[in-house]
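Let's look at chain A:
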Amino acid sequence: MEITLAHYLVLSGVLFAIGLIGVMRRKNLLMLFFATEILLNATNIGFAAIAHFHNDLTGQMFAFFVIAIAASEVAVGLGLLIVWYKRTGKIDLDIMTSMRG
Partner candidate 1 sequence: MEIYLYIALFAPLAGSLFSALFGASPKTSITGFVNSGLLFISFVCSAILLNYVMSGHTVHVEMMTWIATGDLYIPFGFVVDQVSVVMMMVVSIVSTIVHIYSIGYMDHDKGFNRFFSYLSAFVFSMMVLVMSDNFLGLFIGWEGVGLCSWLLIGFWYHKESATWAANEAFIMNRIADLAMLIGIFIIYWNIGSLQYDVVFADIANLPMPIITWIGIFLFIGAMGKSAQFPLHTWLADAMEGPTPVSALIHAATMVTAGVYLVVRANPIYDLIPEVGTFIASLGAFVAMFAASMALVNRDMKRIIAYSTLSQLGYMFVAAGLGAYWVALFHLMAHAFFKALLFLGAGNVMHAMHDELDPFKMGGLKKPMKWTWILMTLASVALAGIYPLAGFFSKDLILEVAFVEQHYILYSVLLITAGLTAFYSFRLVALIFHGDERHLEHGIHPHEAYNFMLYAMAPLGVLAVIAGMVFKTPYYEMVTQLLPAIEYHIHNHTTFWIMTIGTQLFVIAAIAYGYKKYAKAVKVDLKVESGFLYQLLYNQYYIPKLYDELFSKPYRELSKIAWKQIDLKIVDATVDGIANIIYRTGEKTHTMQNGNLSSMLRWMVIGLVVLLVLAIAFTVGYNAVTMRAM
Partner candidate 2 sequence: MQEHILSILIFFPALAAMLGFIVHKDSVRAYGITVAAIEFFLSLWLWNLYDPLTSGMQFMEQAPLVAAFGINYLVGIDGISLFIIVLSTFFTMIGIASLTETRRVKDLIITLLFLEMTMVGVFAALDAIVFYVFWELSLIPMLYIIGAWGGPLRIYASIKFFLYTFTGSLVMLVGMLFMAYFYYQATGQWSFSLLEWYRLILPFNFQLWLFAAFFLGFAIKVPMFPFHTWLPYAHGQAPTIGSVILAAILLKMGTYAFVRFSLPLFPDASVYFMFPIATLAIIMIVYAAMVAYAQEDVKQVVAYSSVSHMGVIILGTFAMNVEGISGSIFLMIAHGVVSGALFLLVGVIYDRRHTKLMSEFGGLASVMPRYATIFGIMMMASVGLPLTINFVGEFLSLLGFYKQSHSFTLVAGTAIIVGAIYMLSAYKKMFFGTVTKEENKNLKDVNKTELLALVPLVIITIWLGIYPKPILEPINNSVESIVQLMHDKAQTKEAQARIPNLGNHEATNSQQETH
């Protein structure tokens, strides 16, 4: 039973789907951000696996930069969340509907 690239890609896809579900169902902004991390992590597995099977470093590089991006996003996301929380006292996204239509 050989573990092929497909295995990893399927895993990546499933994790990505889990992330998507999280993104869709979360109302707590903080936990919503968690879900976006899952998305990026899912792709990272894929990249690493592809790199492995193509015997190519590029995939690993991509994953590396994805991690960097994820980290930066967390910083900005939390910053935004903090001002929002300071202003409203909540991190529930359902109250965020002052603009619509």
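In this section, a contact is a pair of C-beta atoms (placed from the backbone, for glycine too) under 8 Å apart; a residue touches a chain by one contact, two chains touch by 3 or more; residues count from 1.
Criterion applied: all candidates are chains of the complex that A comes from, given by their letters.
What you see is a predicted model; the values in this text were computed from it and never measured.
All listed chains 1 or 2 share the complex with chain A, though the touching one is 1.
Remark: chain A residues 20, 23-27, 32, 93-94, 96-101 touch candidate 1 in the complex.
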